[in-house]
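All protein chains but one are shown at their positions in the complex.
Here is subunit A:
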Amino acid sequence: METNTITNAAPKPQKNMSPWAIARRKFVKNKLAMISSAYLLFIIIISFLAPYITTADISLVQIGQMELPPSADHWFGTDKSGRDVFTRLLYGGRVSLLVGMACTVAVTIFGTIVGSIAGYFGGKIDSILMRFTDFVLNFPFLVFVIVLSAILFGQVDGVWVLILVISVLSWGGVARLVRSKVLTEKENEYVLAAVSIGTTPFKVITRHLLPNILSTIIVQSTILFANMIVVESGLSYLGFGVPSSTPSWGNMLKASQEPDVLQHMPWIWAPPGIVLVLTILSINFIGEGIKDALNPKSYR
C-alpha cells in the first residue's frame, strides 16, 4: 500500500512530443483542414448509413412521381424515373467513395511495392521495373480505361471491374515518386548500418526505408483519393464506369446529358455536382493540411 503511493507521487519525466503528435497538433490548428475533415466525415457517415437514414427504395420506379421539383416529401425532388434524388445521392456517395478508396489503396500499395523495390535494388531490376512503369505511364489513361471497361463489362460485378481497371492503369505515378524518395533515403548511414549487420532487404525496406518516406506517401495518396473520385465520376458520366443500375455521383450527373433535364430540371444534376465538388475540395484541403503538418520546416 505504502509503496504504491510513493510511485504515484514520483514526478513524471517531461516527455517530448513525438513527430506524429506535433503533426497532429499542427493539423488540428489548421481551420480549413479541420472544416474539410468534418465535412468529409459527415459525407462518409451519411453515405454508409444510407439504408438507415432513408427507407425509400432506390430502384423503385414510380410513374406518378416523375420529375417532381424539390418538396418536403422529396428534399431534392425526383428524377425522370420517379426515384428520389436525395436517396440516390446517399447511395451514390457510397459507391463513389468506395471506388475512390479502393483504387487509392490498391494504387498506393502496388506503386509503393514497385517503387521501393526498384529504388532499393537499383541496377537491372530498377531499369526493368522503370521501363515497365514508363510503358504504363505512356498510355493515354482515359482512352485505355474506356476500352478495358468495355471489354470486361458484364463479365464480373461492374464496380470491381472499374476498380481493377483504374488501379492497373494508374500506379505509375506513385511508383516513380516512391522510387525517387527511396533513392535519396537509402544513401543514409542508418541504412548502411542495417545492411552491414545482415538485415534482409525486405526488413530494410519495410522497417527502415518506408517509415521514413511514409509522409510523402500519405500526402500523395490523399491527392490520389480526390483524383480517383474524379476519374470514377467522369467515367460514369461517359457511361463507361459504374453500371447505370447502381447509383453513383457520376451516374446521376449523366442525366444532364439530356438537354431537357439540363435546362429544366437542375435539381436532378446539381446536388451530385455540388457534393462532388465540395468533396474534392475538402480532400484537397485535407491533403494540404497533412502536407503542412508533416513538414517539420513549417511552423503554424
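By definition in this document, a contact is a pair of C-beta atoms (placed from the backbone, for glycine too) under 8 Å apart; a residue touches a chain by one contact, two chains touch by 3 or more; residues count from 1.
Here is the rule we go by: contacts and distances are computed from a predicted model.
**Q** Suppose you had to identify the omitted chain by its UniProt name; would it be "ABC transporter permease", "Planctomycete cytochrome C", "Sarcosine oxidase subunit gamma" or "Phenylalanine--tRNA ligase beta subunit"?
**A** For the chain missing from the view, the UniProt record says "ABC transporter permease".
**Q** For the full complex, which residue in A:Tyr91, A:Tyr120, A:Trp171 or A:Phe240 touches the chain that was left out?
**A** Touches the omitted chain: A:Phe240.
**Q** Since one chain has been left out of the picture, which residues of subunit A touch it in the full complex?
**A** Listed in rising order, the touching residues are 134-135, 138-144, 146-148, 150-151, 226, 230, 233-234, 237-240, 253, 256, 259, 262-263, 266, 269, 273, 276-277, 280-281, 284.
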